[in-house]
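Only one protein chain is missing; all other protein chains are in place.
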Amino acid sequence: MTFRYIPVIGLEIHVQLSTATKIFCPCSTDYIGAEPNTNVCPVCLGLPGSLPVLNKRAVELGVRAGLALSCTIRNHTVFHRKNYFYPDLPKAYQISQYDLPLAEGGEIYIPGDDGRPRRIRITRLHLEEDAGKLVHSAADGRLEGAAFSFVDYNRGGVPLAEIVSEPDITSPREAREYVARIRQTVRYLGVSDGDMERGSLRVDANVSVKKTDETSGEVLYWGERTEIKNMNSLRAVERALEYEIIRQTGVLAEGGSLERETRHWNDGEGITTSMRSKEAANDYRYFPDPDIPPIVVTEELLESTRNALPELPWAKERRFAGEYGLPEADAAFMAESLPVALYFEECVKNGAAPLRAANWIRTEVFRVMNEKGLSMDSFPVKPSVLAELVALVEGGKLSTTVAREVFAHLAEGRSLKDALPAAGASPGGLSAEDVEKMVDRVLLANGDVVEEIRSGRDPKGKKIKFLTGLVMKEARGQADAAAVSGILERRLGEGR
Amino acid sequence: MTISEKDVRHVADLARLRVEEKEIEPLVRHFEAILGHFATLSRAREEGRLNLDGVDPFLFSEREAPPLREDEPVRSAVRDDVLAAAPERKDSFFVVPRILEEE
Partner (left out) sequence: MELFALSAAEMVRGIKAKDFSASEVFASCLSRIEALEPELSALLALTAGMGREEAARIDGMIARGTDPGPLAGVPVVLKDNMCLRGVPATCASRILEGWIPPYDGKVAELLAGAGAVFAGKANMDEFAMGSSTEFSAFHPTSNPWDTGRVPGGSSGGSAAAVAAGYAPLALGSDTGGSIRQPASYCGLYGLKPTYGLVSRWGLVAFASSLDQIGPFARTVEDLALLLSVIAAPDARDGTCSPRERPDYAAPLAAASLRGKRIAVVKELDAMRSSVDPEVLRVLENTLNLCREEGAEIVEVSLPVSLEFGLPCYYILAPAEASSNLARFDGVRYGLSCREDSLLDLYLTTRGAGFGAEVKRRILTGTYVLSSGYYDAYYLTAQKVRSLMKAEFRKAFGRCDLIALPTAPTPAFKKGELVDDPVRMYLADVFTLPVNLAELPALSLNGGFTGGKKPLPVGVQFIAPQWGEPELLNAAAVLERRLGKAPIAPLGAATEGGNAP
């Protein structure tokens, strides 16, 4: 019998919600770079006598994300206390949701490994508070001996939505696609900035491997699952899972067994290491938080949120492919983020040919953005201007080479009127008459070549290409090469 | 209702309470008394004097809750006082015995 080892992956994604204040107190959520323990109050420090009051916006954002992921939203939802001791948890319980989450039973589609769309089921989306931060060296980076850790509660109480998938993911690549899709969605929705490096989107993976009979497909053995933490980029998610699947498969193939444990992804070394095993598993003693009345999600809120949902990325991709005839990859690229999609559509609305516009955005716009570290919103070339430029190229009035030069000037902040002459281009392009004149001049100046061609000594058409090149040079690329060689052939034929 | 010393130790562990050896036995008896008292419920249910079938354990919905909080930041003034009175502090951090990152 030959065996096949099939990975089973489920992901838990924690998304920091884009609220101005924390989930249960009015402290600012703007903790990046803030002095430790400045965005704190009696509530998020867990002072005796303080009480949590839920932030309305956090619920609204949770509902928005839940609806976008096709979840069912509960009309009564309850917060529970998850009790455990840790210094970053000031009340020694985390206010989270347990058996009555805000949203459940959703789905999202990703490009599967077989190229076809794959449905990943979303188990639930619930709201909870973030913990504070533990720092193991002093603020100046100095290790303060090995004796202490330091606690900063600025992040404590920042609202999180935890999105849990069913174990529908079957490869590291799919996992990466799934995370990318979730990240894209929450960004589209304005629910979170989804920044993995800064920790506003954090991924934990549950992965196991099942041993099957290659021929019958029968499952012979389910390996125990491990949870992987500390994957801080899409690439890390993919690499960590690749590593872990190989590790687990290796253990099973050698007849070994796996234990349920939490493992830490070490990005530098490219390995996962064991953090804690199941023996240490906590008993969280969940119970409904008596300080927080159940949240009523009204039909009204659901309706208004549903109506205010933006066109979601997958719908936009479909529309770009259908309406504008973009190839799938281009459609996905244009729909990747909301600002890019808006830019692209604005270009098209201003008369640019969709395919060419998409091409320009993918190449030139992104090149300049990356070089200059700009965002789409602050990009100096307005989409209407790019549309004009693209139209000039499309109309054969500007060669791609010159247009690129013009674009470089535009990106420096010049207007199109100034950029065209600066790149040596004629604002109106070249007329047919202009081209005829240039051909005349070239023929006149190259009488010997003309003679050779006319006497049939250019079987491979090399010489006519040479003449075409000369004309193009004179035209600074603003003429269409095929048109020029057409004119040349006609004129050379005339004199025979 | 039988409670073992092991139960008491386990619960003390969860609650992060150091319990002295001599406290264990009285705690076992206390647990038995409290939980034994509660067992009258089971008896009453068996005798049909107490029917909990279909009873909603959380009648939360009866409460009149104030509206949820608007998302408007307010800066709290307690920070300096709290840090000044912290058991142990380094700059503006609270200090705890070192925890390994993997812990």
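Each chain gets a letter, A and B, in the order it is written, and its residues are counted from 1.
We take it that contacts are C-beta pairs under 8 Å (C-beta built on N, C-alpha and C of every residue); 3 or more make two chains touch, one makes a residue touch a chain.
All figures in this text were calculated on a predicted structure; none of them were measured in a lab.
Touch with the chain that is not drawn comes from one residue among A:Leu11, A:Leu54 or A:Val471, which is A:Leu54.
Think of the hidden chain as still there; on chain B it touches residues 7-8, 10-12, 14-20, 23, 27, 30-31, 33-35, 37-38, 40-41, 44, 49-50, 52, 55-59, 62-67, 69, 77-78, 81-82, 85-88, 94, 96-97, 99, 103.
For chain A, the residues touching the absent chain in the complete assembly are 42, 45-54, 81, 83, 85, 87, 90-93, 147, 151, 283, 285-287, 290-293.
Here, only the chains that are shown with their structure count from here on.
Note: centroid distance chain A to chain B, computed from Cα atoms, is 42 Å.
Remark: chain A residues 19-21, 25-28, 35-38, 40-42, 45, 47, 53-59, 76, 78, 85, 87, 134-136, 138-139, 144, 146-153, 264, 273, 275-276, 283, 285, 288, 293-295 touch chain B in the complex.
Residue ranges on chain B touching chain A, taken from their complex, read 14, 16, 58, 60-61, 63, 65-76, 78-79, 82-83, 90-99, 101-103.
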